[in-house]
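First comes the structure, then the notes that go with it.
All protein chains but one are shown at their positions in the complex.
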């Protein structure tokens, strides 16, 4: 099966995950790579809501930071569609693992590893990323660094992607 | 007169209210449903600036939380255009009324009531909504909940709307 990489971006609760799921709706085999770590009730509720909406037919693989490894693991057993939901939580986990920051070099290495694995995946890879940089510049330095790295990740992923969508109020706009 | 629902969204000071007003400019009868409660000088100045820009020809109805009621009230006497400015302030007022949160069930009930009234309105209903979810995820839980509910409201309203516009730097992009 041919390889395709799709980036879906949008703000919080813009409907980007739902749209990303729909892109893979007709695939026989669907894998959901979840990056959210359930650490509190709020996250538990959010994960449960996403899971209920997706319904059956999805296999779930969980990883906090090793997206490349998860893609390789899935590639060995699947040839359908993979949804990575989401890059933002992945970046957040990398930040936490690195003591609240992620220098540009390390970030680029991580992006390279991810896009390399995505490029080799024998099927469609849909990646979801939050838009986080359209508000007022955060006072907090860590938040500014996060906006930097997230924006960089978005540019990087978009340059590799075959298609890019921006979702607003549940409506996708195709950017590429 | 046929019914039409239009959603206009965009960031703070993106020009969305001005564009929303223009959509109704040629209507003979125009009603402005104001949801902002004037509690301080900043809000007073903002309301005065909006009012001055709209100019004459608008009838104003004020409601903090009962948009459905306001629409019904207006429907009895008007057949022109109604501008709801804005859903964001309405959601904020509902939050305040409910002690700083709005659970998903209550929110959905409110959305249903609003869209039901809008769907029955014998004319054009233009609704304005702020984009609030494209910044860094807020540290404050109430702010996160607000982003959730606002995003949900945007998706809900957009799914009912006949037309949806995103305004950036005063320029509307039609999304639907």
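Just so it is clear, A and B label the chains in written order, and each chain counts residues from 1 on its own.
Note that in this section contacts are C-beta pairs under 8 Å (C-beta built on N, C-alpha and C of every residue); 3 or more make two chains touch, one makes a residue touch a chain.
Just so you know, these numbers come straight off a predicted model, no measurement behind them.
Trainee: For the chain left out of this view, which of B:90, B:121 or B:146 touches it?
Mentor: Reading the full complex, the residue touching the unseen chain is B:146.
Trainee: Considering the entire assembly, which residues of subunit B contact the chain that has been omitted?
Mentor: 10-15, 42, 130-136, 138, 143, 146-147, 168-171, 173
Trainee: If you put the missing chain back, which residues of subunit A would it touch?
Mentor: Within subunit A, the residues that touch the unshown chain are 7, 9, 11, 129, 131-137, 141, 144, 147-148, 150-152, 154-155, 157-159, 164, 166, 173, 175-176.
Operating definition for what follows: only the chains that are shown with their structure count from here on.
Trainee: Compute the distance, rounded to whole Å, between the mean C-alpha positions of subunit A and subunit B.
Mentor: Averaging C-alpha atoms per chain gives centres 31 Å apart.
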